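Missing here: one protein chain of the complex. Every other protein chain is in place.
Order of writing sets the labels: A and B. Residues in every chain begin at 1.
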Amino acid sequence: MTAPRGAGIVGLFPALTVAAFLLPIVAGLAGTLLPAFGYLPAIGGNALGLDPWRRLIAYPGIATSVITSLSTGFAATLASLALAVAFCAIAHGRSWARRIGGFVAPVLSTPHAAIAIGVAFLIAPSGWIARAISPWLTEWTLPPDVATIGHRSGWPLVLCLVAKETPYLVLMMIGALHQVPARGHVMIARSLGYSSAEAWLKIVLPQIYPQIRLPIFAVLAFSLSVVDVALILGPGNPPPLAVLALRWFSDADIGYYFPAAAAASLQLLLVVFAIVAWRLAEPIVTSVARVWIVRGVRRGMATVSARAGFIVAIALFAGSIFAIAGMALWSIADAWRFPSALPTTWTLGNWSRELASLRAPVSATLLLATAATLIALVLALGCLENETRARHHIGTRALWLLYLPLLVPQIAFLFGTQVLLVKTGIDGTLAAVVWAHLVFVLPYVFLSLADPWRSLDSRYARTAASLGASPSRIFFRIRLPLLLGPVLIACAIGFAVSVGQYLPTVFAGNGRIATLTTDAVTLAGGADRRVIGTYALLQALLPMLVYVAAVTVPACRFARR
Amino acid sequence: MTRGRTELRFCALVLIALSFSVFAEDMPWNDIVAKARGQAVNFNAWAGDEKTNAFIAWVGTEVGQRYGIKLRQVKLRDTAEAVTRVVAEKAAGRDALGTVDLIWLNGPNFLALKAEHLLYGPFSAKLPNYRYVDTTHIRSNVVDFTIPLDGFASPWRRAQIVFVYDGARISDVPHSMAQLLAWAKRHPGRTTHPSVRNFLGATFLKQALYELAPDAQQLQEPATDANFAVQTAPLWVWYEQLRPLLWRHGEQFPDNGPAQRQLVNDGEIDMMISFSPAEAAVAQAAEQLPSSVRTVVFDGGTIGNTSFVAIPYNAAHKEGAMVVANFLLEPSTQARAQDYREMGAYTVLDVDALPHADRALFDALPRHPALPTSAELRTPLPEPHPSWMTGIAAQWERRYTK
Partner (left out) sequence: MGAKMGLALQGVRIALGTHRLVPPLDFVVAPGERVTVMGPSGSGKSTLLAFIAGTLDAAFTAEGRVSIDGDDVTDLAPERRRVGILFQDDLLFPHLSVGENLAFALTPALRSRDARRAAIARALDEAELLNFAGRDPATLSGGQRARVALMRTLLAEPRALLLDEPFNKLDSQLRHDFRRFVFDHASTRGLPILLVTHDAVDADAASGRVIMLGA
């Protein structure tokens, strides 16, 4: 990060930003890798050795665990990519395509854990889908003994991940489209006889791929090492590797720390391996694709598959909405047993009962999200302003750096970070958790601000400068007001990311800080669905409200003029 | 003659002075209560049961009003999380001002902490209400999994294995593990047990072990290579037949008790194991189970244990924690805890030995058709030595985790 520095404090921002999130990751990785080789003096690990790895390999289900992680991770990534591509191919040029952002906001802003809880209720054999079609269609009076949640293959886990990641990739693709003359190219290709979808797939997708590569890797890393969704939907015996690591970290037998650290390190290796493998596969896929592109087929399997993918994406989206709706219903239900399609008795008692115990997690959630988002915003704006003043563009290496928190599995460094925090005495404080959230909020805020910032017409600033305005004046009076919309959206995104964090809150907060998400995941382990419903609904509502505010505030401002 | 008397008086004075100094080492209870005022106690307790959470909230209100203590429940997904926390703090050298003041635990978690000298104590004898605890009939109040407590934990609530079933769906109720297998053959997929990693799940196997082991007495001793295979052989023979007949063909298990209860409520299973004799009654009142559920206690006795509260060695608010522990042993608190409308946790106190007014509280507790009588509960079987459970759990993982 040898970016030329602008003058004054603005020049400090890149360094500050890097310190803010690089430090916990590096320290955390060290704090996890060392115990993986047996070094943790506090509990008697004084010598480096391979014993933790031996114990890891000796675990009876370790092979299955690793294979489950790899298969669900790759399946989820490939499926979301395919669906996102299909969706964009079909949506290109349509009139409603412009409003996609608004449509997918509810699903995007809902934390993974909340969607997972909702999906769990949808697909369980005694769940909503089964209830809706029983007994009139299926003649079931008792739920069938069929495994869905916790199935060995992990398909419910993949399903939920795809439901959340597809809209994310769609948004990333739409963002990348601005850099490419997509409309013109598609028009040319259509004049040559290609269908719109075929043209998009053959001409636009290859061009935007380099820009969506990092988001794809983020999805891959997340799917391989996700913990909260795997806890709720994934197989348990044995679980995916990241969950196994978490289990061992929390085991009463302290000696399990070492194989836990080894498992977490193995998780890191898996992610690195997956990303490298994907990168190596790219040239192969590219050469095959090239042959396909120039073969000249105007309207073939690609168009058909794109249509099918589009429908599946819509169905998944509807499923996500139903998942949230199911939780909303549970929050106001009293008795709701199989096979009733709707609650038999309703009540507001769930909310009134929970109000007292909700106050703390809700205020903690709000506080953390606001703090993390605002700090991230300041840092991101500072870095962007520095970039503008120094007239230097953030390079690819810096971009990888920014993506680092999204690529390194959380389980691989958060334990080490906890040790660091305990040593410095700030563990369990709100500040520590804010910092932990900041590490993940920053990349998203930065990335969502970067494009709008750079595409802001530089002539405004130049005109203002020629009128005698100082750089700070330009920043506060010209750029910021013009970018109010994107800034608010970035805030909404950062807010949503913070609300959804699970492991960072658990580790950095030492369990003393309870948020909606940590409580929801705790309760999802089988307590009353009515209670779970209230928590899940709130998890979904809070970020959505912020998002709605972010979209309507600028509109109001301009409407009044 | 006068000299002898003076010497005698001098000796008496010295003795009295010595005895005073012995007592001066222990802080009198009133001082502890005074020091506790204003403290914020972090009570780390498993939060998977709403009723327990609500009860702890009530305790918080009461100790706030009476003793000026701010009680905070740190909600745990698993008690082991608190153990990890104390260990991490010790690893970082935090020997005072620890973030965990009081932990609700039993069994393996207690043993882990006690073995590593991570607990504060002995303290239970200091609690005035400790005299009410039944230490004669209920051995689990003093000995936890064959390890003596030595005062490092204070009892809170009792648990005993029962089976809860939906009376509307089944009429042929099994009364032993052997009968359970026969029942499962007739109703495949309609029962299960929590994952063996979970305490309740492991106890399912322990209960079966008690019934099926050739010599149950040996279970009180540590397991050895010699007798482990012999004692557990019949258990595995029985389980091998049972597992394919379980819910999801024994490939998947609910994570814990409440998850299992949800399965009964959803109609996915008809019969479940429970550690709480009042679970059926409590859950019905909260609409967590249908009103047709009943409780059965297996013939031959079932395993019972006590769960405790313990104080980590580095707790920041030890006095507050002790006051809370004492309040938990208050007869009115214990009676309220046992009320199935509140929490339905059976008391650790010797009810018959209580003063008349306190005993009346227990007599006045409401009845319910799903509540087992004390005659049905009989004397609980003591928990086996922990080495049996770790051994069985490890074997189960080896056999069934692939």
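One rule holds for everything that comes next: a residue touches a chain if its C-beta (ideal position, glycine included) is under 8 Å from a C-beta of that chain, and two chains touch if they have at least 3 such contacts.
Bear in mind that the values here come from a model prediction, so they are computed numbers and not experimental data.
Every shown chain touched by the omitted chain in the complete complex is listed here: A. The residue touching the chain not shown here, chosen from A:T17, A:S196 or A:Q211, is A:S196. When the full complex is taken into account, the listed residue touching the unshown chain is A:P206, out of A:P206, A:G255, A:P471 or A:G485.
Within the whole complex, the absent chain has one touching residue among A:I188, A:A281 or A:M301, and that is A:I188. In the full complex, subunit A touches the omitted chain through residues 95, 181, 184-185, 187-196, 199, 202-203, 206-207, 290, 293-299.
Heads up, the rule we're going with is that only the chains that are shown with their structure count from here on.
Measuring from the averaged C-alpha position of subunit A to that of subunit B gives a distance of 39 Å. Put simply, subunit B touches subunit A in their complex at residues 42, 44, 47-50, 53, 57, 74-85, 87-94, 99, 108-109, 112, 116, 169, 188-189, 195, 197, 247-249, 251-263, 265-268, 286-288, 290, 397-398, 400-402. Of all residues in subunit A, those touching subunit B in their complex are 40, 42-43, 59-61, 64, 124-126, 141-143, 145, 147, 150-152, 235-238, 247, 249-254, 334-335, 337-338, 356-357, 418-419, 422-423, 425, 427-428, 510-512, 514, 519, 521-523, 525-529, 531.
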